[in-house]
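All protein chains of the complex are present and in place, except for one that has been dropped.
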Amino acid sequence: MDVDLEKQLREEETLMEKNVVLTTIDKVLNWGRGYSFWPATFGLACCAIEMMATSAGRYDISRFGWEAFRASPRQADVMIVAGTCTRKMAPLLRRIYDQMPEPKWVVAMGSCASAGGPFVDSYSMMAGVDKIVPVDVYVPGCPPRPESLIFAMLRLQYKVSHPAKVRLMRHGK
Amino acid sequence: MENKELLKQRVEELAARVSGEVKESFGVFILKVKAPYIIETLTAAKSFTDVPCDFLHDLGGLDLGDHFEVVYQLSSLRGPQLLRVKAIVDRENPVIDSVTRIWQGANFLEREAYDMFGIIFKGHPNLKRIYLWDDFEGYPLRKDYVTEPIEVRNIVRTRIEGE
Partner (left out) sequence: MAIENTQELILNMGPQHPSTHGLFRMIVHLEGETVTKIIPKIGYLHRGMEKLAESRTYSQFIPYTDRLDYLASPHNNWAYVQTVEKLMGVEVPERAEYLRVIFGELARIASHHIMIASTALDFGGSTPWFYLFRDRERILDMFEMTSGSRLTVNIMRIGGMCAEPPAEFWPALQSFLDDSPEMLEEYYGIFFGNEIAQARLKNIGILPKELAENLSITGPILRASGVNYDVRKAEPYSIYNRFDFKVPVRTGCDSFDRTMIRMDEIMESLKIIRQAVRDIPEGPIMAKIPKVIKPPVGEVYHRVENPKGELGFYIVSDGTTKPSRVRIRSGSFINLQMLPIVAVGWKIQDLIAIFATMDAVLGEVDK
C-alpha cells in the first residue's frame, strides 16, 4: 500500500479515537434540520384530523423528532398544508408562508392541497396550493393515512439532507 | 293522526287568509304563498293553537327557472307537526321581508340565501355575503351561473385590506 495513504488512514483512526468526525458545515446543518422539523399546523379541513392523529399516541410523530407543532409561522420551518385551500383562503396561505423564516419547506397533504381533489370544478376552489407556494412533497389520498404523512416527511428529510442528489433526481439521473 | 288533522285544518284556514295553496308530500304539508304575505304566514304558523310550528329548522333558496322560492322548514320541539312554507319571489326583483324578527336564528341562513341566490331580505340587520368574498361577482347557485374556467380561478385574488 501507498505509504502516504497508510499514514493518512492512521491519522484518521487516531482522530476517531478522540471522537472527531470531519465533515462540512452544510452537512451538519442539513442533518440537524432533517431530524428536527418544526411543522406549522396549517390544518384546513379533513386532513387536519389525520395530521392530529399522526401526532397522537399510536402513530407518534415524535419518534422522528418532528413533534414540535407550532401555531405561529415564525417558529416553524415546514408548512404542512392539510386540506382544501379555497380562493378566499389563498392570499392568507401565501401570507403565512411569507411569515415563515428561511429555510422553509411545504408539504401538500391530500388531494385537495395537491391538485384540487374532488372539488376541483367548484367555483370557490384553488386547484392545488402549488399555484401560490412552492411545494416540496405531495401526499396523495383523501385524506392520506398517517403513515403516508410520515413517509412524506421522511422523503422531505432525504431531500433536506441530500440536496445535491435530489437535484440530480429531478433531472432524471 | 289527530295532530295531523288539526294541523291540516289550521294550515287550510291560514291558506285561505293569505291566498296560498296547500299540498301534501311525504306526509308534510306544503304551504305556498306570495312573498308579501310571508311575515303574516309565519307569524300565524308560529302561534297556531294546539299545533304551533314554532321552531325554524331551515331556510334556503330554490331556483325554479322563472322564479325563486324561499323554503322555510318549520316544526316544533313539543310535537310531531311539520310544515314547509314556500314563498314565491320574483326573479327580476328578488325582495322578501326578513324573518329575523320572528326567529333570530334566521340571521345566518338569510345571509347564506343572499350569498347564493341574491335574494334581498328587507329588514335584515347585516345583509352581507357570508361564504364568498365581498367582491365576488354573480350568485353561484342560480341556474344561469357559469363557473369560471380553472385558469381564471387559479389566479390568486388580492386581499382587500380590512376585509
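Residue numbering begins at 1 within each chain, and the chains themselves are lettered A and B in the order written.
Quick note on the criterion: contacts are C-beta pairs under 8 Å (C-beta built on N, C-alpha and C of every residue); 3 or more make two chains touch, one makes a residue touch a chain.
Here the structure is a predicted model, which means the values were calculated and not measured.
Enquirer: Who touches the missing chain here, B:Val18, B:Ala44 or B:Val71?
Expert: Considering the complete complex, B:Val71 is the one touching the chain left out.
Enquirer: In the full complex, which of A:Asn30, A:Thr84 or A:Gln157 touches the chain missing from this view?
Expert: That would be A:Thr84, which touches the missing chain.
Enquirer: Pick out the residues on subunit B that sit against the missing chain.
Expert: Touch with the absent chain occurs at residues 25-26, 28, 54-58, 60, 62-63, 71, 73, 77, 80, 84, 103-109, 112, 116, 129-133, 140-141, 145, 147.
Enquirer: Going by the touch rule given at the top, which residues of subunit A touch the chain that is not shown?
Expert: 41-46, 48-50, 52-53, 56-58, 71, 83-84, 86, 88-89, 92, 96, 118-119, 121-125, 142-143, 145
Note that only the chains that are shown with their structure count from here on.
Enquirer: Provide the C-alpha centroid distance between subunit A and subunit B, rounded to the nearest whole angstrom.
Expert: The separation of the two C-alpha centroids amounts to 47 Å.
Enquirer: Within their complex, state which residues of subunit A touch subunit B.
Expert: Those residues of subunit A that touch subunit B are 87-88, 90-92, 94-95, 120-128, 131-132.
Enquirer: In their shared complex, at which residues does subunit B touch subunit A?
Expert: That would be residues 131-133, 140, 145, 147-148, 150, 153-154, 156-159 of subunit B.
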